[in-house]
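To start, the structure itself, in structure tokens.
A single protein chain has been removed from this complex, and every other one stays in its place.
Which chain is which? They are A and B, in the order written, and residues in each are numbered from 1.
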Amino acid sequence: MTTAERPRLAVVGAGPAGLAGALAAAARGVQVTLVDAADQPGGQFYRQPAPGLGARRPQALHHQWRTFERLRDGLERHRAAGLITHLADHHVWCVEREPGSGALSVHALRGPAQEQGVTVRADAVLLATGGYERVLPFPGWTLPGVVTAGGAQAMLKGGLALPGRTAVVAGTGPLLLPVATGLAAAGVRVAALVESADPAALLPRARALAARPGKLAEGAGYAARLLRYGVRVLPRHTVLEAHGTDRLEAVTLASLGRNGRTRPGSARRIACDTLAVGHGMLPHTDLAGTLGCTLSGTDVRVDDEQRTDVPGVWAAGETTGVGGAALALAEGHIAGRSVAARLGGTAPDPRRWAAAARARARQRAFFAALDAVYAPPAAWADAVPDDTVVCRCEEVTAGAVRTAAGPLGASDPRAVKLLTRAGMGWCQGRVCAPAVAALTGCPLVPERRPFARPVPLGVLAALPEPPPG
Amino acid sequence: MNPLELTGARPGEAFTVAFDGRPLRALPGQTVAAALWTAGVTSWRSTRGAGRPRGVFCGIGVCFDCLVTVNGSPNQRACLVPVRPGDVIRTQEGTGRDDG
């Protein structure tokens, strides 16, 4: 087949899911364009130091680096063979599907400044857009020095940069462990790892864990390293407040009672210049939502082949439900094989990907078990004081949200947004949506965001006309 | 230990950029945010409403808290934009556009 004859797949995102999908499809004769915002492949999980930094041992900050090396080498091979085009530093803001022809157009902005428009056309799209961290508000969380746990890790992995000398790592979820050990390994004094859940509660769910001996070993490895670096681990604790005037100086912690509320008299203050905080992950589903894909809760719904319910659109990785890199690899692989078969006009044989399907099932069960354990304190929303900023962009306080939701009759988060501007700023509610929903007494429902990122009006005005047919 | 030692980094030659008029050293490949952090700077924006300081929050381009003015262009995400020799980086006040 020549390039012109091959079916075309655009993969959005070059993390584990996107890479696995691109490789699986390209190996089966599909012409792949891999569109990714970063300047190097790997996504958030395999974020590499920039080449200019000359890191000879990037694996010192990583797990499963060998897996990534295999993916990276595969990508190089397919690129050299002309089967994969890797568009790095391309920020996708919209994927459009022609209702008649089903042709797909991936609209991206090129370069770090994101000022030039680029459109990639394809017969199929694999959405592997990953996820981002959920952080719930508390007093002082807008102070410089308070960063997301994933953000601290990304700045370390990608820029070999640290925000300070003494850190507290806090919140909930499995990400806190590698963040604490990574910061400690890089020379930060990690004063405490504050986890609101009680990881001992994982034990009753041993069946899902026992199926993942590797994960248990990984957990044991973290525990050993935390011990080695002298990191105090405080389960069933939470950060009540971050202190400082123009910069973080200390945090107040407290222990949590069975009811999810802080125990009276348990508060204590710890001096630190960095607080790395996170409360789990949320999937990026904007592109899928605009295409009309059905979501299930906050996740893109897919079938056993990783197909969404919009023809020509597949999804894999965190966007279909947060579950880590191993799950993303399995899903991406299955998606790539399904795309290759479907674009070739045949139904795929799932037996060919039985191993990946088993891995997918195991990882999903494992993360379901984790999800049930790792949770923010039950009463966290009630504990947010009225004067705490909830929407960081538009500086909307919890009190303003409560007033809108109460006396002013804004009974859902959209109405709250209209009345308060919470969620109307630069980040379009990605950060504050969980808090606004909780303060309004509503479940978190993904918002419609037709633009997955800000788009210069000049780029919109210069959009190409849709292709004929 | 520091991150460069940990990863055995041999960065290219450091260069100078200006932050609010004072010179800072930066390494090739770093983002503006990484260079500022390395120089001990953690805030480079003041908010439109209360004028509060902000810097990196999400670190991956999602939250837009790290907006900064680079070479006269406002609203650049410091966590995404690579730093280049001679960059003029300014703390962004409010909308970053003072020409209204």
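By definition in this document, contacts are C-beta pairs under 8 Å (C-beta built on N, C-alpha and C of every residue); 3 or more make two chains touch, one makes a residue touch a chain.
By definition in this document, contacts and distances are computed from a predicted model.
Asker: Per UniProt, what's the omitted chain called: "Phosphate transport system permease protein", "Peptide ABC transporter ATP-binding protein", "Septum site-determining protein MinD" or "Oxidoreductase"?
Answerer: Going by its UniProt entry, the chain not pictured is "Oxidoreductase".
Asker: Please work out which displayed chains the absent chain touches and list them by label.
Answerer: Hidden chain, whole complex, touched shown chains: A, B.
Asker: One chain is left out of this view; which of A:Ala108, A:Leu143, A:Leu183 or A:Ala410 touches it in the full complex?
Answerer: Of these options, the touching residue for the absent chain is A:Ala410.
Asker: Considering the complete complex, identify which of A:Val118, A:Leu295, A:Ala372 or A:Leu419 is in touch with the unshown chain.
Answerer: Considering the complete complex, A:Leu419 is the one touching the chain left out.
Asker: Which parts of chain A are in contact with the chain that was left out?
Answerer: 94, 96, 107, 115, 290, 292, 394, 404, 407-412, 414-415, 418-419, 421, 424-426, 428, 448-451, 454-458, 460-461, 463, 466
Asker: List the chain B residues touching the unshown chain?
Answerer: Listed in rising order, the touching residues are 48, 75, 94-95, 97-100.
Here is the rule we go by: only the chains that are shown with their structure count from here on.
Asker: Hey, how far is the Cα centre of chain A from the one of chain B, in Å?
Answerer: Inter-chain centre distance comes to 23 Å.
Asker: Hey, which residues of chain B end up touching chain A in the complex?
Answerer: 1-12, 27-31, 33-35, 37-38, 42-43, 47-50, 52-65, 67, 73, 75-76, 79-82
Asker: What residues on chain A touch chain B, complex-wise?
Answerer: So the residues of chain A in touch with chain B come to 37, 39, 44, 49-58, 60-61, 112-113, 132-133, 135, 142-148, 150-156, 158-164, 185-187, 246-247, 392-395, 425-427, 430-431.
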